[in-house]
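A protein chain is absent from this complex, but the other protein chains hold their places.
And now, chain A:
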Amino acid sequence: MNETTRLLPWAPERTGEAAPVTPAPITKPPKPARPGLGALLYLPLRLAWRQLRAERARLLSAMAGVMFACVLVFMQLGFRAALFESATALLGGMRADIFLMHPLTTASFRPEGFPRSRAYQTLADPDVVEAVPIYLAQTTWRNPADGSRRSIQLVGFDSDAGALRFDGIEAVADALKRPDTIAFDRRSRPEFGPAAAMFEAQGPFDVQLGGRMMELAGLVSIGASFGADGNAVLSETNFRRIMLNRSASVIDLAALKVRAGADIPTVVARLRATLPPDVMVMSRPELVAHERAYWENATPIGFIFAFGSLMGLIVGMVIVYQILFSDIANHIREYATLKAIGYSNGFLSRVVMGAALILAIIGFIPGIIMSTWLYGVVGGATFLPLRMELERGLTVFGLIFGMCVIAGLLAMRKLRDADPADMF
C-alpha cells in the first residue's frame, strides 16, 4: 500500500476521492481480462454459424439466394466479356503487328476505304518487312442445305502473306490462289448451314456468294462477331470477282509485319509521323481496343449487362437481408437475453455480419461451380467464348461479399429492437 501511494501520488487514496473504507468483498472490481481479438471475431462467427446451421431449410434457401445472385452476375459479366471478345474475333485473329485504318472507320464491319498506296509507303520504314492490303465487305451467302440467305463477312487478302493468322489458313493458302475459291469460317453461326460438316464429308463443293458460284475449298477458324455472323476468306482477285464495284486501289485495312526484334510502339510512332492524316496507325491491341470501344460506347450493350448484374445483386441482397432479418426477428428474445447478460451491441452486430459473410461464402462456392458448368453449356449453344477466369471470379466474389455486407448492415438495425428491459 505504501509502495503504491509513493509511486502513484495521484492514487485515489491520496486525493481523497475514494471512500477510505476497505471495499466489501462482494464489490470486487470487474475482471480486467477481456476477450482477445481472435475471440472477438471468432466467437460471434461461431454463434452465427450455429444459428444458421440450426435451421437447414432457411440456410438452404439463403444459400440458393446467394447462389442465384452469383450465377446471374457471372452470366452477365461472362456474356459481356464474351460479346466484346467476339466483337473483335475477326481483328483479333489477324497475325499482323501494326494496322492501318481510315480515321473515319468506327467498326470493322463498316469500313471506310483508303488508298492502297499508304500500305506500300510503310515499306519505306526499315523495320516494316511486309504490308498486306485487306479488303472487307459483306455480301449474301446462300445456305448450301436449305437455300436461305444470310449476310456474310468477306475478308480478301493475299493468302500467302504471313501477316494474317486465321487458324488453318496455311492449309488452304494454295487452294485460295485458284480462281473462284473461298475458305469458310467453321465457327460461323449454324444458320449458315452445315458447310463445314459437308466439306469434311465430301471435300470441296460449290456455294453461292453474292450471286456468284464459288468453290468452298477449305476451312478456317475465326468465330462469329457482332458485326458478322459468319466469315469467308478469299484472295484479293476472288474478292473483286464477287464485289464487282470495288477497285483494287481502295483498301479497308492494311496489316503490317515488322522485322523480328523491332520495337512496335517505336515503329508505330514513326509511321504516324511519316504518313498523311488520312490513315490511322495502330498496334494490334490498339485496334482491338478501338473496335471494342465502339461496341461499348456506341451501343447500350455495356450498360445492359452492368444493369443486369446490378439487378442480380439487388435481388440477392434482398434475399440475404430477409434471411438475416427474420433470423434476428425470430431470435429477438434470445438476443435481448444476451444483451441482458452483458453482451454488447458490437458483439451482436458481429454475429449478424458473421452470418452475412458465411452466406456470402457458402453461396459463392456452389455459384461459381454452377456458373462454370453453365458457361460450358451456354457457350456451346451460342458460340460465344464463355470462360471462367480467375479475375472475374475474384470480382464476383467481391461483389457478392459487398452485397452480403450491405444486407447485414441493413438487418443490423433490427438489433435495436432487442431491448433487454423488455425481458422482465
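Operating definition for what follows: contacts are C-beta pairs under 8 Å (C-beta built on N, C-alpha and C of every residue); 3 or more make two chains touch, one makes a residue touch a chain; residues count from 1.
Quick note on the criterion: contacts and distances are computed from a predicted model.
Colleague: Which of the following is the UniProt-recorded protein name of the chain this complex doesn't show: "3-oxoacid CoA-transferase subunit A", "ATP-binding cassette domain-containing protein", "Phosphocarrier protein HPr" or "Aspartyl/glutamyl-tRNA(Asn/Gln) amidotransferase subunit C"?
Modeller: The chain we cannot see is, by its UniProt record, "ATP-binding cassette domain-containing protein".
Colleague: Quick one: which of A:R50, A:R110 or A:R413 touches the chain that's been left out?
Modeller: A:R50
Colleague: Which residue from A:A96, A:L338, A:I358 or A:A411 sits in contact with the chain not drawn here?
Modeller: A:L338
Colleague: For chain A, which residues reach the chain that was dropped from this view?
Modeller: 21, 23-31, 33-36, 39, 43, 50-51, 53-55, 331, 333-334, 336-344, 347, 420-421, 423-424
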